[in-house]
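Removed from the display is one protein chain of the complex; every other protein chain stays in position.
Here is subunit A:
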Amino acid sequence: MNEASLGQAAAAQAAAASSTMGKAGRPPAWTGGYWPFVLPAVVVILAVILFPWVFTIWMSGQEWKLGQGSSFVGLANYWRMTGDDRFIESFWHTLSYTALSVILPILVGTIAAVVFNERFMGRGVLRALFVLPMMATPVAIALVWTMMFHPQLGVLNYLLSLVGIPPQLWVFHPGSVIPSLVLVETWQWSPLVMLIVLGGLSSIPTEPYESAVIDGASRWQLLRHITLPMVAPFIMVAALIRTIDAVKSFDIIFAITQGGPGTASETINLYLYSVAFAYYDIGYGSAIAVIFFGLVVALSVLMVWLRQRTQWSEAGAAA
């Protein structure tokens, strides 16, 4: 089975090689002439992605409230952020929310991938059920979670009482609001991690397992020393995607708490919404948007760097 697919791959490679050789006769023509296919997309991307970018950067240098005139103020909007306590607070909320919303789904999702990689009855159906939360409309599920979090009438406190845990205030207390929201985030996004890691697991060759089993390795040793190192790159890809999504998280927080109680769960994204679309402070909002994008990029670069480090250290460990 394995050999057969290897054979196919080799055949495909041979075919690819022969087609490259065929190209040699009339070199540039094959990759040329395709730009008309791309042109409409380029126009759309310029209009809805690039234009907003350039315009945002320009606006971030303006003092501009909607309905009033604008005037150029240089970097004043950026300077204003350093003295804006609400912005600084939202910055820390974003970091703690993101850290938890990456780590927990990675843990649950990786365990789920290992479990769903086993063969058992009804695996397809059960996996589909596990994936459902990820595809559901965030606002709709946020509404139901809000009802479940209700301190008196919510089903969660009832479930806790069954195992003897006193009722919690969940999203209604500043101290527990971020962990409660992360619970929803973990519930919703562990499936994405599972799918990515599962893709990785299914690509692992069986040979290392076979020789390890012959050498008398235990199940745990197989997981720890073969499976995890081999899927580590996939886990890191999942972590990168999770980081990008968690920093930008909006729907769940907005629909459940609107950043409250007070500003206890206000992340940068929610503060940005208030500044731009509740106070209509376009200039300052644009500056926050630019810094916010910078944060997303910085965290992504950090994750890519971590990924390269894990690969390097594994190579070191293997050697």
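Rule of thumb we're sticking to: contacts are C-beta pairs under 8 Å (C-beta built on N, C-alpha and C of every residue); 3 or more make two chains touch, one makes a residue touch a chain; residues count from 1.
To be clear about the criterion, contacts and distances are computed from a predicted model.
Student: Considering the UniProt annotation of the chain absent from this complex, which name among "Sugar ABC transporter permease", "Thioesterase domain-containing protein", "4Fe-4S ferredoxin" or "ATP synthase gamma chain" applies?
Tutor: "Sugar ABC transporter permease"
Student: Which of these touches the unseen chain: A:Leu75, A:Ile88 or A:Leu143?
Tutor: Checking each option in A:Leu75, A:Ile88 or A:Leu143, the one touching the absent chain turns out to be A:Leu143.
Student: Considering the complete complex, identify which of A:Val73, A:Val182 or A:Leu195 is in touch with the unshown chain.
Tutor: Of the listed residues, the one touching the omitted chain is A:Leu195.
Student: Any idea which of A:Val38, A:Ile165 or A:Leu302 touches the chain not displayed?
Tutor: A:Val38
Student: Tell me which stretches of subunit A touch the chain missing from the display.
Tutor: Contacting residues on subunit A, toward the hidden partner: 15-16, 19, 22, 30-31, 33-38, 40-42, 44-45, 48-49, 51-53, 55-56, 59, 108, 111-112, 115, 118, 120, 124, 126-133, 135-141, 143-144, 146-148, 152-153, 155, 158, 187, 192, 195-196, 198-199, 219, 237-238, 241, 244-245, 248, 250-251, 254-255, 269, 272-273, 276-277, 282, 285-286, 289-290, 292-293, 296-297, 300.
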